[in-house]
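I have a structure I would like to understand better, so I am pasting it below and will then ask my questions one at a time.
Heads up, one of the protein chains got dropped from this complex, but the rest are sitting where they should.
And now, subunit A:
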Amino acid sequence: MNTPLVRTQRRFRPGFWTAVFAVLVVAFCVVTFLRFSRGLGAVTHLSDSFPWGLWIGFDLLCGVGLAAGAFTLTAIVHLFNLKRFEPIVRPTILTGFLGYAFVILALLFDLGQPWRIWHAIIYWNPHSVMFEVAWCVMLYTTVLAVEFSPVVFERFGWHAPARFIHGLITPLVILGVILSTLHQSSLGSLYLIVPSKLHPLWYSPMLPLHFFISAIGAGIGMVILESYLSRRAFHRHLEMDLLEPLARGMVVALGIYGLLRLESIHRNGSFASILAFGYEGRMFLLEFTIGVILPVVLMSFRRLRTHPDWLVGSAFLAVLGFVANRLNVSITGMERAAGVRYIPSGMEIIVSVALVAMGMAVFAFAVRFFDIFPEGAVQSASRPPERIPGSLPESV
């Protein structure tokens, strides 16, 4: 069914990427051992001056944010009743669930005493944003697992529980949207408490809204990317009739977000610090150009929106820009007040990259074992590892 040329290519690539994956896993195990035997100081570049680094900025903020496609798409299909998007709901929910699992695993590394992660259940402090985030992440991960469970039930032929969950889908989706709204915005609220530390290019009383809307924009970008990747697995064309309207939604979300950001910067009187072109100004321009301006401008043209390459490219830019924004809020914007530069250690990066790779491996396994795509389980002939290449590490 495949041309011989393609087949030769495939026989080579999985081997290479499997080797990369194996090396990563070994390195990950070594770092894990060091982390838990010698403490955070031995493996990270964190310090008393800079207590939150890559594991919060990338793993937590981006992991949760990029999983926003799940609540956006379930709302579109089940609440707004746009049933034609149904074929891409399952992979989105799976990605969302894996994203949250990734976040929780990363937290087990970042927390000083991760075996106490359940303390948030018994010791309450409703004044703490972190407390709210902890509860929402806990509950929403459960919601995603329940939303995905019919797929597992069907696989084993248990139709009664699958039907039961289907009957609950509307309240489940509403609960999921509420929880997501709360904690997507709360990740921004985390930084409301540091008006004297976070650079005015990023600090704003509107941070919760910025985080929420940008997560919707980048979450849609992730859905487009995922569709592209899964289409590659099936050697089919992109479902442009579904993705083109999603891209329009992305333009609206990112457009509103961009205007809100500019308004906040104007209110803080910080346009001067962009024009000064210093460290913060340059990082802001980078983030804003690739994450907002380029995707919004490109996707405003119908001709580009209906062209698969431009569509996927723009979605990729939106996701990259989103990651840049979260890293800027959590790292770049905090450095001046801390008086130090923070660059993550190699071991911090290994943990983050290895967790992303493991998430992708689980995804690749799941699409072969379960009916994730409307076409059914991926046959082993069309190898999912082909989709692992590091070109898209954010897709967990």
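Things to note:
Rule of thumb we're sticking to: a residue touches a chain if its C-beta (ideal position, glycine included) is under 8 Å from a C-beta of that chain, and two chains touch if they have at least 3 such contacts; residues count from 1.
Keep this in mind: contacts and distances are computed from a predicted model.
From the set "4Fe-4S ferredoxin-type domain-containing protein", "NADH-quinone oxidoreductase subunit M", "non-specific serine/threonine protein kinase" or "Peptide ABC transporter ATP-binding protein", the protein name that UniProt assigns to the chain left out of the figure is "4Fe-4S ferredoxin-type domain-containing protein". In the complete complex, the hidden chain is touched by one of A:R38, A:R84 or A:H166, namely A:R38.
The chain that is not drawn here is touched, among residues A:L66, A:V129 or A:L229, by A:V129. Checked against the full complex, the one of A:L24, A:L111, A:V353 or A:A377 touching the unshown chain is A:L111.
For subunit A, the list of residues touching the undisplayed chain reads 36-42, 46-49, 51-52, 75, 78-81, 110-114, 116-117, 119-120, 123-132, 134, 170, 174, 177-178, 181-182, 189-190, 192-197, 205, 208.
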